[in-house]
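The complex is shown incomplete by one protein chain, all other protein chains being positioned as in the whole.
Moving on to subunit A:
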Amino acid sequence: MSWFSQTLTSSIGKKLLMALTGLFLISFLVIHATINAMIFYNDGGETFTHWGHFMGTNPIVRTLEIGLIAGFVLHIADGFILWKNNSDARPIKYAVNNPSANSTWYSRSMGLLGTLLLIFLVIHTAHFWIPNRSNQFATGEELNLYQMMLDIFQNPIVVIIYVLGCISLFWHLLHGFKSAFQTLGLNHIKYNGAINFLGTAFSIVIPILFALMPISIYLGWVN
């Protein structure tokens, strides 16, 4: 094995890949939340559609989208590999275990939270991204995503699924954001405070912003 693949398949290499793809997906969340928040202009979707059109047609953005898909696939696949390795590392479980005495439940549940997010991702892309891209591929025309949002979020069950997705995202980010820096070796007395603050703030702000979108549409605040 070359030194490169040896590094990536080592325990620390797999963690490193998890951290780097995680931070990359975090940067995607910033863009995604910003552009979707354009619906709060409540201008009949004009601003949102303008930016949505830019993201859906700009050749640079479309090329970056391939990197984004790769980022998702690597993060998910690596997550499952790590989960399998880790569960093999303790074939016989403890009869009595008290892990809450030494760690938070969400730090121990990244696999579960990630799986919930994967289920949400499938539902979410089936709602918007897949129909839009397939239509673009077939006819060259974009779908009216704003109108689709207004329609889809009339269903209270869909709204609840989206809010649950945002709650999973909150807990996943609350551990994942800070954890990525530790994995990269960035644990330093000068920066730990800033990383902790930024991690917690990000984990709260982004999921709330996302959750407000289906809620606002369902309640008719955005129409």
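Keep this in mind: a contact is a pair of C-beta atoms (placed from the backbone, for glycine too) under 8 Å apart; a residue touches a chain by one contact, two chains touch by 3 or more; residues count from 1.
The criterion applied here is as follows: contacts and distances are computed from a predicted model.
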item	value
Chain not present in the shown complex, as UniProt names it (candidates "Succinate dehydrogenase / fumarate reductase iron-sulfur subunit", "Branched-chain amino acid ABC transporter permease", "DNA repair protein" or "NADP oxidoreductase")	"Succinate dehydrogenase / fumarate reductase iron-sulfur subunit"
Of A:Leu16, A:Leu145 or A:Ile217, the residue in touch with the unshown chain	A:Leu16
Residues of subunit A (touch criterion as defined above) contacting the omitted chain	2-3, 6-7, 10-16, 82, 85-86, 88-99, 101-104, 107-108, 110, 175, 178-179, 182-187
